[in-house]
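The structure under discussion appears below in the form of structure tokens.
The complex is shown incomplete by one protein chain, all other protein chains being positioned as in the whole.
Chains here go by letter, A, B and C, matching the order in which they are written, and residues are numbered from 1 within each.
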Amino acid sequence: MAEMWISMGPQHPMTHGLWTLKVKVDGETIVDADPELGYLHRSVEKMGERRKYFMNTTLTDRLCYASSTTWTHCYALSVEELMEVEVPQRAQYIRTIMLELQRLASHLMWAGAYMPDLGHITGALYFWRDRELFLNLLEAPSGSRLLYNYIRIGGVKRDLPDGFEQKTERILKLFEQRLDEYADLFENSKIFRMRTEDVGKFTAAQAQNLGITGPNLRGCGTKFDLREHDTYEIYDEIDWDIQTREAGPGYSDCFSRYMVRIDEMRESIKIIRECFKKMPAGPTMASKIPVRATGEAFRRTEDSRGEALMYVVGDGSDRPYRWKIKSPMFTTISACPHYLKGYKVADIPAIMGSIDICIGETDK
Amino acid sequence: MEIKAFMKEVSSVKGVTKVGLVRNNVVKCNLDKEGSKDFFVKLKDDFGFEHCSLITAIDNQPQFELVYHFSAINGSVFVKDSSAAVMAEIHIFLDRDTPTVESISDLWFGANWHEREAFDLMGIYFIGHPDLRRVLLPEGFAGHPLRKDYVYEIHEEEW
Amino acid sequence: MSSDREIGIMDIIVNPMKVTLKQFFKSTFGKPTTVMYPLERRDPPPTYRGMNAVIWDLCIGCGICGEVCPNKCLKMKPTELSDEEQDRAWYGSHLAKRKNKAERPAINFGHCMFCGFCEDYCPTGAMTMTDFYELADTNREGLIYPARSMKVELEDLPQLPLTNYMMESPVLDVDPCIGCSKCVDNCPTNCIIMDEGPQNKTLKSGKTRNVENPYFDYTICIGCSTCVKVCPADCLHMEPISNSSSSGLSEEGATTEA
Partner (left out) sequence: MSLFSFCKAMAEWTADYMLIPVFNFQAGLFPPFSNPAGDIADWLETDGGLNTLAWLFAVNIAFAIGMTNLIIVIHLERKIAARIQDRRGPMLSLRSFRELGEDLAGNSPSWRFKQNYAGIGILQNMADGIKAITKELIIPAKADKFLFTMGPIIFISSSVFLLVLFPLSDRFAASSAPAGLMVIMAAFSIAPIGVLTSGWASNNKYSMIGGMRSAAQLMSYEIPLLLSMAGVFLLAGSFDPVTIVEQQQQSTWFFGLPMWNFIPQFIGFIVFMICILAEVERVPFDLPEAEAELVEGWTTEYSGIRYMLFLAAEYIRGFAGAAVCTILFLGGWAGPWPVPPEVWFLLKVYLILIFWIFIRWTVPRIRTDQILELGWKKLLPLSLINILIVIFMVEIYPYLSDTLTLLPEVF
């Protein structure tokens, strides 16, 4: 068969209406790829310039529906840096708990979305069933299941409800059991390994230059996690490890990226438990929060998908003058011709699924 | 290289002004538009900033400002007694009439789409970019919407 | 780590099938996770953000809810209050003089995203969010809820203190003030009074006359910026003020100390 371009998306089960991947194939082998974005562009940055600082947390919630708290937190952190607001200690602990719960939910969402890409519908339902547990947890203090609007500039919206710790502990225990149970169904399954091992490889040096961060970079064995390397909230006071995994000599494949995320979920459970143990009493909101700000500030946080960075410029009014969002997936998708070349058509969902694409944050 | 030594070395480079610390691990400096590429080559090869985090374009009215964020992932530049990864924040100011700057996407591939986005939304032209097309907006879109002088209609539904 | 064991021939079908078989028996003889929605419902937590409801007895018509709404889905609509409603209203004494001009929020749920800002920033706690979430309708017009349909009545009203969640209060620029007292008429909390100002103005006729200036009680100011909007001379602006003694003119006007 001669070389031909196949347009995967926007109406394709892998891209489900959000983006297009044009693939040049020779028979079943990929020769070239060209990703296209813009189907979900909402001009969030421009909209943010018209809204007051505190209103923008609703926009950041909607950057990624799978991981909305981490994005709102990144925004709140940068605006607090800009306004020089001191967040109370208890609010920082609550934020950390919410971030890790959100990371668990986000990774579960990813794992559930990854399984149908490999042709494993049951996996999707198993992981999404567990995600519901964490959505229930996130719903209890914030009052919403998907778009929480819980982390605000200067703290969190309200204190944790009564019995939240016991409820969390119960769910974490259940989830740990299930994670062990799933090992036989997924990572120890021979066919799952046949599909994911030695597929979608890139080395650590390549990944850094391509702008790939987060679990995808840690899948190459690079110990880089912004919770540790640009620490925020109370991650420096808590004992936890960066989860890395290496498939071969310095490269990552789909399986190592899968395993990094599974290990990270276990690590998140550890962090949440320790946070509950150390949590002090006190207020959950800073006493005085300015409305207007001047200057520029940025903070970067470890989003569920990689490095999230928000750069906020204020001109003295109550609205941001310029607000820039760095999405980790934006660069990772742009690099996809590099790690798709040479694999089969059947590998495209396996590879693109394994890097955990979220188009909401990418298209902004 | 310790961050203080890094700051000293950076300030000795031609075209770099106002070197300062934003936080304990973030170095900020201004850079002249001419010869910026030489500095970026030095930043990548000599100082080991492997990762281009972000390129932001700001419309400061009248001039444009480009803000580059680079990150040293492998710890070639470090802060003493801290695990913090060092970032470099570099500001380049451009005239409104000639919003052009040399592309760095051949040094960092990760900068490729950031430059495309800056071109798309702010109208900055990157010389030497391999594929300077719009990335978020459709082809044939008129204007660059993040510029402050971009005229747009606010549609508010009456009810 | 459990995944580091050797993968053998049993891991092709047999071991994975153990997991699914176990689940099969569990959900056949137990209860599946599915919530059969219209027949059985899960209880939303008390914090749940559902459809809005306005406690009219507490509402003072300040319009902050419309101001903080990111989607502008909430508008203040002029509403005529009945005598009974007028009597029950918390700030009824003040509103009595503008009974026919009272404003109450109406919501277009087609635009609402249930962020909860209106509830959080309401200075009297009149705006609440219920746990009712079945708002679907067959047409767009059905999603527009007029002001009266948002009304709820409570048996015992929570008498909350007025709180300035906006973190800002109006400050007077004395020179352009013409003493029209429009701000006083429109202030929803009655926190402004007109009093003798520090400044005399020369009229066209040559006479000098003392101009009355507004004085603000920042302890009950809610930062709604209604006065700024109605001011014909642009002499008011909002400033972040945390206590009563932070701006030029206002400290004398404060009737009670914070």
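A few notes on this one:
In the analysis below, a contact is a pair of C-beta atoms (placed from the backbone, for glycine too) under 8 Å apart; a residue touches a chain by one contact, two chains touch by 3 or more.
Computed from a prediction, not measured in an experiment: that's the story for all the values here.
Shown chains touched by the hidden chain across the complete assembly: A, C.
Interface note for the absent chain: among A:47, A:125, A:179 or A:285, the touching residue is A:125.
Residue in contact with the omitted chain (choice from A:20, A:189 or A:284): A:189. The chain not shown here touches subunit C at positions 12-13, 16-17, 19-21, 23-24, 26-28, 32-34, 36, 39-40. Against the chain not shown here, subunit A presents residues 1, 4, 6, 12-14, 28, 115-123, 125-126, 129, 185, 189, 191-192, 194-195, 344-349.
By definition in this document, only the chains that are shown with their structure count from here on.
Shown here, the protein chains touch in all possible pairs. Across A-B and B-C, the chain pair carrying more C-beta contacts is A-B. Computed centre separation for the pair subunit A/subunit C is 32 angstrom, with centres defined by C-alpha atoms.
As a whole-number value, the distance joining the C-alpha centres of subunit A and subunit B reads 24 Å. Our note on geometry: subunit B versus subunit C, Cα centroid distance of 40 Å, whole angstroms. Per the touch definition, subunit B reaches subunit C in the complex via residues 156-157, 159.
The residues of subunit A lying in touch with subunit B in their complex are 37-38, 41, 43, 45-46, 205, 208-213, 217, 222, 224, 226, 228-231, 298, 300, 307, 309, 311, 313, 321-322, 324, 326, 330-331, 333-335, 338, 363-364. Within the complex, the subunit C residues that touch subunit A are 1-3, 5, 7, 9, 11-12, 15-16, 18-20, 22-23, 33, 44-49, 68, 70, 113-117, 120, 129, 166-168, 240, 242.
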